[in-house]
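Before I ask anything, here is the structure I am working with.
The complex appears here without one of its protein chains, the remainder shown in place.
Right after this comes chain A.
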Amino acid sequence: MNTKQFSRGLRVGVPISLGYLAVSFTLGITAKNAGLSAFQATLTSLLVNASAGQYAAFTMMAAQGGYWEIAILEAVTNARYILMSCALSQKLPAASKLWHRLVIGFNVNDEIFGMAIAEQGKLNPFYYFGMMTVAMPGWALGTFLGTSVGNVLPANVVSALSVGLYGMFLAVIIPASRKSKVILGVVVVSMAASFALECIPLFASLASGTRIILLTVVIAAGAALLFPVKEEEKEGEGHGA
């Protein structure tokens, strides 16, 4: 059973990994511009596995920020993972072992989370390990290539690759919106509010990570009050494989 789940995770991980390769390639270019070597940038990707968090970190390293500053920045840009980890913790069988949770905690991010949470019923940790096994090397390799050969690519290719990340986000939220009118509403409101906050001077001065946290807490709480989820809806999504 576990071997089967692991190999299913490997298969689901392939498109995630390819997407990561493209996205982390642009991340590698950012790292190089920030003054990191290919080794340092790749090491960061292997250890951190966070797109927005790493962008923020590389920018702060380039600015020679203090260690505490970078720690706080990282906590803010990655705060959404607190919520994802809470959700994953609920999705795992209550009896799952501590080491399962310690390993999963190494790679909670938007895409793998999206696939894991879309599982029917409880989440098998080995399915998750399978996805990690394929996705993490893609993330690290892309970063390495970006820092080492990124400058060789023409600017229009780099520009095209940089939307890959958003494509992956859309692949999680749009199919769910098709199935549920409430999620469709939540997605539309979130995008509109995110756009509005960027235009309103008071909020525009906030870091984008802070705006995301604010929006997430307010809109998800509003949706939870107005449209509480019943059990059968919660398990309504099918397998992504």
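Throughout what follows, a contact is a pair of C-beta atoms (placed from the backbone, for glycine too) under 8 Å apart; a residue touches a chain by one contact, two chains touch by 3 or more; residues count from 1.
What we mean here is this: contacts and distances are computed from a predicted model.
Participant: Per UniProt, what's the omitted chain called: "Acyl dehydratase", "Quinol oxidase subunit 2", "Ribose transport system substrate-binding protein" or "AzlD domain-containing protein"?
Facilitator: For the chain not displayed, UniProt's protein name is "AzlD domain-containing protein".
Participant: Decide which residue listed in A:Leu10, A:Ile29 or A:Ala176 touches the omitted chain of the complex.
Facilitator: Considering all chains, including the one not shown, the answer is A:Ala176.
Participant: Please identify which residue in A:Leu10, A:Ile29, A:Leu88 or A:Ala140 touches the non-displayed chain.
Facilitator: A:Leu88
Participant: Can you work out which residue in A:Gly9, A:Gly28 or A:Gly53 touches the chain that's missing from view?
Facilitator: A:Gly53
Participant: Residues of chain A in contact with the chain that isn't shown?
Facilitator: Counting over the whole complex, chain A touches the hidden chain at residues 14-16, 18-19, 22, 36, 40, 43-44, 47-50, 52-54, 57, 61, 64-67, 70-71, 74-75, 78-90, 92, 94, 98, 101-102, 104-106, 108, 110-111, 113-114, 117, 155-157, 159-178, 183, 186-188, 190-191, 193-195, 198, 208, 211-212, 215-216, 219-221, 223-225, 227-229, 234, 240.
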